[in-house]
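Note that one protein chain is taken out, while the other chains of the complex remain in position.
Letters are used for the chains, namely A, B and C, taken in the order the chains are written, and counting of residues starts over at 1 for each.
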Amino acid sequence: MTNSVSVQSESFDLAAEYRQFGADDAGIGAVVAFVGRVRDLNLDRNVVALSLEHYPGMTEKALQRIADEAAIRWPLNAVRVVHRVGDLKPTDDIVLVLTASPHRKDAYEANQFIMDYLKTRAPFWKKEHGVDGEARWVDARDSDYSALERWEHALKTNWGIVDHD
Amino acid sequence: MTNSVSVQSESFDLAAEYRQFGADDAGIGAVVAFVGRVRDLNLDRNVVALSLEHYPGMTEKALQRIADEAAIRWPLNAVRVVHRVGDLKPTDDIVLVLTASPHRKDAYEANQFIMDYLKTRAPFWKKEHGVDGEARWVDARDSDYSALERWEHALKTNWGIVDHD
Amino acid sequence: MREIDLLFFARLREVLGVGHERLSLPETVRTVADLMGLLCQREGKWAEELGGKRLFRVAINQEMASLDAEIPAGAEVAIFPPVTGG
Partner (left out) sequence: MREIDLLFFARLREVLGVGHERLSLPETVRTVADLMGLLCQREGKWAEELGGKRLFRVAINQEMASLDAEIPAGAEVAIFPPVTGG
């Protein structure tokens, strides 16, 4: 079980990441890759650039913890999380989550779990720069919190686990 | 909205597929890629090779129909499905499904929907070749049918749509 | 008599020993279920596979079809085991 995370300013190479990702593990039947990208339209405002601030040290710990938790809850052969920081522009990749499992349901679910937790627990903050030259911090989305609650409800119901916050 | 499918014996190039996949569509916030691979262990039997038979003509139609249905049900910017046929070995890629959407939930759901339908509706059949030299047709899995029923129940409940079979 | 193309795939193709045959349907054979009845009269493997004990799927003109679907003249009718791709 390989389980690795990176926080970096450079862009990531999906092909290289996928190639290194359990390439010779013949127990893997399903790989799910999620790529989050910078959109130009956010609440009807034209975004020309985005900067991502983070909390160095804590980001890596938070991502590793989320990846490790996923690997406890689902039978995964490998997990990889890469998150970029710094200056980005529309269509740039922001985040990559790779999950591998014998069966597709587990690979999908673990991937969504990681993204839902990442969106609410990993200390990254987006600042949008609009066409008007104004910069604005992005607000947290309620839907990200309801996505998280879904898992916490499922976890408590199925395994009696209490949220670790 | 680009929405394309391929059935081919050659392997696919995830990087090239991803690059061509809505690369300059800045409305895309989330891309989900699913890759299905050949596993060596299937019901405790060592598999050294796999051959995939298909129904030429109908496979392409079935995949296109599944992709189109996903694009009706979720707000997708692009869908791409590639399915291989012919002789494969463990760790080889079999199938690629790419979905792109403004938001991650839609990209994940549409991707799972496509895979669940593909697994039960697209006319491909796997034959496993074991270490013992014997070949055996793979049985359909009940779990694939329950995965499908989940969508059909959701569709009927939410939209009153009757299955088109 | 309506003529149809009958196709078999995968395990069914191997067990029945035929991938394609051209068949003339009597007037009494209108639906997929009627066709299965006709094929089961061949007995042996045919009755074993298509008599209802084993699962199979049918497509008419490359669209999945149910047992009560009508078979049009000139149709391409395919019979195959439950699919296992992906």
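As a convention for this text, contacts are C-beta pairs under 8 Å (C-beta built on N, C-alpha and C of every residue); 3 or more make two chains touch, one makes a residue touch a chain.
Since the model is a prediction, treat every value here as computed from it, not as a measurement.
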item	value
Contacts of the hidden chain among displayed chains	A
Touching residues (missing chain, whole complex) on chain A	36, 52-55, 57-58, 61-62, 83, 94-95, 115, 118-127, 137-141, 165
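The rule is simple: only the chains that are shown with their structure count from here on.
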item	value
Between chain C and chain A, distance of the C-alpha-averaged centres to the nearest whole Å	48
Residues of chain B whose C-beta touches two or more other chains	36, 115
Residues of chain C engaged with two or more neighbouring chains	none
